[in-house]
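One structure below.
Missing here is one protein chain; the remaining ones are kept as they sit in the complex.
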Amino acid sequence: MIPRRSPIRPATRDGATLTCAGVSVDFGGFRALSDVTATFPAGQVHAVVGQNGAGKTTLSRVMAGLVTPAAGTVQVGDRLLPGGNVSEARRNGVELVHQHFALPPDFTVAECFELFNGEQGTVGAFSRAGLTRRAADLLAGAGAEVAPDAVIGRLPVETLQAVEIARALASCPKVLILDEPTAVLPPPAMRGLFDRLRRLAADGMCVIVVLHKMREVFGVADTACALRAGRLVLEPTPIGELDPATLSRAVVGDVTVEAAGTTPEPATSAPVELEVRELGARSGAHDASAADVSLRIRQGEIVGVAGVEGNGQRSLVEAIVGVTGVRSGSIAIGGTDVSAAPVRERRARGLRVIPFERNVEGVSLSSALWENHAAMDGGRGAFLITPQALKRRCQEALRRWKVSYRSVDQQTGNLSGGNVQKTILAREITDGLRVLVAAHPTRGLDIAAASDVRGALVRAAEAGAAVLVVSADLEEMFEVCHRVLVMLGGRVVATFERPFDAEPVGAAMVGGGGG
Amino acid sequence: MSLRTGIRTTPRLLALGALLSGLVLAGCASTSGQAGQAQDAADGKTVALVTPQKAGDNGPTDNLVAGLDRLKEAGYTTRFVAATDPSSHESTLRSLAQAGTSVIVVSFSEFIQPIKAVAPEFPDTRFVHIYADPYKPTIPNVQTVVFDTRAPSYLAGVLAATVSKTGVIGFVGGTAIPPLYADFHAFEAGAKATRSDISIKSAYVGSFGDPVKGQQIAQTMFNNKVDVILAYAGGSSLGVVRAADQAGAHVIYDNAETPETAGSVIAVASQHYGDTMARNVLTIPAGTWKAGEIVAGLAEDGTFLKPAAQLDSVKQGAAEVRAAFETVEDVKTKIINGAVDVPFNTEAG
Amino acid sequence: MRRLLGDGRVAEAVRPIVVVALSLLLAVGVFGLSGYPVAGIVGGAVEGSVGSAAAWTQTLRWAIPLLIIALGVGITFQAGYFNVGAQGQMYAGAIGALAVGLALRDGPAIVVVPLALATGVALGALWALVPGVLRTRLGADEVVTSLMMNFIAVLLLEWICVGPLKNQDGSGQAATTDMLPAAFRISDGSGVSPLMLGICAVLVIAAVALRSRTRMGLEIRIVGRNPVMAEWMGIRSSRVGLLVFGLGGATAGLAGAVEVFGPLGSLRAGFSPQMGFMAVIVALVAALGPVRTLVAALFFGALRAATLYLPVVNDLPLAGLDMLNGMVALWITVSAVPVILARRAARRTQGAATVAAPVEKPVEKEAVGEHG
Partner (left out) sequence: MGDFLVTCLQAATPIWLAALAGMYAQRAGVVHLGLEGLLVSGAFAATATAVGTGSIVLALAAAVAVNLVLSALFWVLTTYFKANVMIVGLGLSLTAAGATGYALVVVFGSEAAIRSPIGLPRPFDGLSGPLAPLGDLSIVTFAAVVLSWFAWWSIRRTRAGLRLSACGSDPFAAKSAGVPVERYRLAALLIGGFLCALAGAELSLAQVQSFSDGISQGRGYLAFAAVLLGGVAPVGVSVASLFFGLAAALGIQSQVDFNDALPPQFVLMAPYVVTIVAISVTALANRRRGRQQTVIMERTL
């Protein structure tokens, strides 16, 4: 009855040059990209580097047709793409692999392939068996080991990336854009990915990779360009003409980075402020369960937790904060067992948190600044409040943290990411702080803001707090931490002391080391 | 700053002003209301009908509205108000009285308490309460017309039991309310008195305006051997008729006959609401109006059970129905002269 | 909140007024087109709502229950829960209050009335806690469960009126309960009394205080806007959820009790069938602010008074009011008009320049928290 379709698209490996000309993007008054002009020739791997917030993701989305530019054009080969039209971009062979993946959580892998790779504008009837078979072929071709009928929402992050890349390659794109593909990958997998990208480029494809680590850039790219605050500060330049220092300077700009001083060692006699014993806890689908995790942090000590994302860090932090229940083991703050205590009580005992996602767990974007600030001392605060007093307190705190804002009545969502993070610090680092849990405290911040935040962590420790830092940025952790634990599959698999060496830590993160 | 406070305070001021003026005005509400009413009521030629259901039911409400038309012919200014929300009854009556309406007719028992509250406030307005209990003590400007629907229900029981071949008959009520419980018990008594082995099924639609469910209920009954149904479900009764058409069963109907009811409706058990209303209102200009209780029952032809006008279109059993009506007439006479006692039980079950 | 109301306090204050005015115009236009005398309708509406002392009484009479319910509904909405069960909660409160009033009919009013009102409040809260608990503990959708609880309450009320509490006067034909003793009534049939206005004043003040002077109010808003963040702050979203369901139910229950002890004096099957939905609209028109709720309740009270009065002076069918209320609800959350107008203006000035470039929000994955 239903005519069989030809398999998704004829396999060709011819690439095309992608050209951006004068691309600018506005997000409600905020200029995310301004006048970006760059040419990415086919047959090469191009790295786009920049700090978080520099506009890398926006640029990749403009190229893929997901974001409509306020001005400027994108051209593939000799075809001018209409702005903000994903279908047209994909039809012309532009595929984007998203950093956080764009795969509907309740779809199976096979359904995702069909969703992305079926012909547009057709009803497209299929049989379940045919769907599975085609998906299996594509997955095998892409070297991804996953069952076609696996449900997306239950797959681990690493597999999701494999699926996402496989579905992008399934349409044999001329231009493949990957937005920070290394953020979730352990080093060996990263090497595999890079080999793959090199081969695709060798076949003639135009590969554009968004990266932000120098080592990665020089490991994979043929050319590199740099974005800073929405502007292209370095045009695509052959990698041979670059050195890491030049590129770094392009990325960071002329800001003089004040290196946060190495934190002084705490007294060995200092009392243990946070103690986690043989903890078992589970956060959710996207994170491993924490199993048998033990750690002790003394006053004035900063302990880092390293690990590839999804290896139980979230479970650990959520259990300490109290938003996820403790399955086994115990947690004590200041010597008092709080394993069963609600968040409120733990906070009353001096626990403070810089959460993973500041816009989700950290603040309510649609609330006023003062409301977010006042949300903190739940529990101890009296039943009655005086808004004027709270606003004044908020003003003082924000001024102390040099947050730039208009009024404490303004919506938090109007602030930039760095300023939002600072409002969280202003709220959390206050009198009574005894244990500070900081998850990715500098993610998405510019160098200056990141340095401020690191300084705040060190000062908190100096003032006698026990600090737990969860981060993906090893350099940052080596800078501020006294000890670094590595989590893998929910367990602490290694502990490192100063002086730190990146090699064994990296190895431990992927299961290659012991400690 | 100033802009913000301005906008923040304006609604408060507005609200305060509204509240204050409302308070003051409400305080003198009763006095001014009555003054206006006394003057207008002197004309004595306006009549308002207030019913708890909307018109167009082809049943009691339409019947009353038809009565209103007769009053219009008699020179009255008429107004019809469907007050479907019970909590608006009292205010609607008050508004009408304050507007100078000389006669206010209300129908059904929903209005008992509102009348008790409003009527004494407006001694110059006449109230006619159709289908209600007599008030104890009587209110000097209120006339209650008691419609005895139990008797026709009893007769319907007699008819159904006589006509039924299966020995199973049914009762479909609109909502499960006391007057319908009373009708059901009378129906049951009439049937049992006629045929001791009769079995009676009953069900309530839950609404007087859901013919879809009425149809489903009737269909279920017909599937359970019922072959005659007394439908007391207002607008939902139409569904019963539809189901009977399908099943080839018989219905005793509570609304006016229409072409759609031909073929299954064997008899109509209903009330002459409109006529009775018009007659009673017209006693006012005639000077014979009296407060208190007036009975409209079988004897007064206020309520009746009569063969359907379209009985001949019934496929089977028209003759039997006619024959059965001899028994019915017989019982009717006995009820009127007191030989047969119709039970009056408003409890559920 | 933001998405619902758009930008700025000015727009926030003006939009509901514009929406209501447009709906009124549209409705009047429809009435005119279908042959009803527009002047008569407008005149009648004014006369019936604010034209006389009696009209004012009517306006207040309908505004009071709307205000009481909408204050509670507004709090529930603020916390992000879409509880549409106010109708059922009102019935539950009315039943509870009346049962106490009748059971203690020989008691002193000063004791019985507060006790009865408290019972109404408690029962309303309990009725609301059923969907509340199911929502916060099991995650069952509160829209469906609270709607179903409405249907159940309607039938429960009917059963109460024809069964256990049935009025036994005369032949017992009316589907109503006994009247409360006159000493217990907090207003006469007009439904307005200083005591009731006092209750309303206290509630408005309490709602203002809860909103801007208590930590609870702050936490309710935070939970409504970001329940995940609230949890990380130590605010238990589920507890706040239960609280707001309880509060919403309590005020609806109080409204039911006040109706019974005020204008009605007894329970009648199916009384005030639109009150719950109307209160939802009032709360939304008022953008959930207590003082604005007062203004909106007065307006919709006036509208109700007007439409009950209209059939008394002309033949406009009641359904016209339902249509009008629906249209207000349909338009009230419209929030993008200013944006669309701005965009059009921008496009016009740009003329046929290069790529049409509407301002677009960043494409972001929505953070789907507990409220899913």
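For the reader, a short list of remarks on this structure follows.
Going in written order, the chains are labelled A, B and C, and every chain counts its residues from 1.
Note that contacts are C-beta pairs under 8 Å (C-beta built on N, C-alpha and C of every residue); 3 or more make two chains touch, one makes a residue touch a chain.
Not measured: the values here are computed from a predicted model.
Shown chains touched by the undisplayed chain in the intact complex: A, B, C. Looking at C:284, C:297 or C:310, the residue that reaches the missing chain in the full complex is C:284. Checked against the hidden chain, the listed residues B:203, B:252 or B:342 yield one contact partner: B:203. Touch with the hidden chain on the side of chain C covers residues 1-4, 30, 34-35, 77-78, 80, 82, 84, 130, 134, 138-141, 143-145, 147-149, 151-152, 155-156, 158-159, 163, 224-225, 277, 280, 284, 288, 317-337, 339-340, 363-366, 368, 371-372. Residue-level contact of chain B with the missing chain is found at 53-58, 61, 82, 170, 176, 201-204, 206-207, 209-217, 219-221, 223-224, 235, 238-239, 242-243, 246, 258, 260, 348-349. Where chain A meets the chain that is not shown, the touching residues are 64-66, 86-87, 89-90, 96, 98, 101-107, 111, 114-116, 118-120, 122-128, 153, 285, 366.
Heads up, the rule we're going with is that only the chains that are shown with their structure count from here on.
Centre-to-centre spacing of chain B and chain C amounts to 32 Å, using the average Cα coordinate of each chain. Work out the mean CA point of chain A and of chain B, and you get 71 Å between them. The set of chain C residues touching two or more other chains is empty.
Across the complex, chain B meets chain C through its residues 3-4, 7-8, 10-12, 14-15, 18-19, 21-23, 25-30, 32-33, 48, 54, 79-88, 90-92, 94-96, 98-99, 109-110, 112-114, 117-118, 132-134, 136, 175-179, 181-182, 206, 344, 346, 348. Of all the residues in chain A, the ones that touch chain C in their complex are 26-28, 32, 58, 61, 66-73, 82-84, 100, 321-323, 342-347, 353, 355, 357, 359-367, 371-372, 374-376, 378-379, 381-387, 411, 413. In the complex of the two chains, the chain C residues touching chain A come out as 1-2, 212-216, 218-219, 221-222, 225-226, 228-236, 354-355, 357-363, 365, 367, 369.
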